[in-house]
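One chain of protein is taken out of this complex; the other chains stay put.
Our next item is subunit A:
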Amino acid sequence: MTEQPSPRDGFAANGHLTDEHLAILADPRLSAPGGADADPADADPAHPEIATDPLGTAQREHLALCAPCRAAFEATERALQALRDPAEILEPPAELWDRIAAEIAASPDQAPDQTRDQTSERRRGEATVTSLNPQDRRRDRRRDRRSDSRRGSTHGQQRSRSRLWIPLAAAAAGAVLGGAAVAALLGQEDATQAEPPVAEPTVLGDATLEPVAAEDFTGRAEMIETEAGDLELTIEISAAPDPEAGYFEVWLRDEDGTQLISLGAATAGSTTLTVPAGIDLSQYPVVDVSHEHFDGDPSHSGTTLAAGPMQDLES
């Protein structure tokens, strides 16, 4: 199976069959003693046995005894078989990569054979590395404020709960689907830098929404539990919908975008939406803002403008 044929004895220096002899064994038409003076019979596929004679016996004996050469011979025969009807090579549609990228971004950065605990450990490590951006500092301020309000609280009915959300990497802010054209549809009004939501009730967690389908669409979301025990999600987004082009809808969903709960429409600036009582927040850890059309279809349009994982403030 080396590159130098040694036609005289039909074997390469290493004792295996050469490429040439593998080809000849698979296709006897190739067997005529090389050169332009070949006998016309060798081109006649109806009589391959005639042409096999000059080389046949020794190589076939070798094949019977040598597994690697036998495998090579079988692969050569498969090549001939496949060549009778080769499959067409087709390019996938251009948008397929966007779908894959979105799904990858939305899936947890976690390999199936790792335990969730190890992964969470690692994430916590990562989170501390990236905590130098202004948004985090803003969150820190808010966290302080929340602690203050807690200290001042006379209720003393702090939920004794463990984590509500399993921490996802910030990168897990994913898309269901993306589409660059969406950005053009959006009103490009800048964020009306709304006041962060008032944090008198208990802040359960927050999310930073990273752009998905629209480049400069960002936002923040904060989940609170009111004094009355209701859950509310306050969301601030950086762009306003163009009423001609549709509206923005806020969802809680799982990482893959296979389970979704609609919370309602969002306007530019700050919108507070009620989260259904009884929801298991760990099943819907991602906040997603979609671009919807006035088409009467209540399901997610597939175009996620921005999304981000909820994080416990304790984390």
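We take it that a contact is a pair of C-beta atoms (placed from the backbone, for glycine too) under 8 Å apart; a residue touches a chain by one contact, two chains touch by 3 or more; residues count from 1.
The rule is simple: contacts and distances are computed from a predicted model.
S.K.: Just go with whichever of "Peptidoglycan O-acetyltransferase", "Iron-sulfur cluster assembly scaffold protein", "RNA polymerase sigma-70 factor (ECF subfamily)" or "Isoquinoline 1-oxidoreductase beta subunit" UniProt uses as the name of the absent chain.
M.R.: Going by UniProt, the chain not displayed is called "RNA polymerase sigma-70 factor (ECF subfamily)".
S.K.: Thinking of the whole complex, not just what is shown, which of A:Ala64, A:Ala87 or A:Ala228 touches the missing chain?
M.R.: Residue touching the chain left out of view: A:Ala87.
S.K.: Spell out the interface residues on subunit A facing the chain that's missing from view.
M.R.: Output for subunit A: 5, 19-20, 22-24, 26-27, 29-30, 32, 34-36, 38, 40, 42-45, 71-72, 75-76, 78-93, 96-97, 99-101, 103-105, 107, 109-114, 171.
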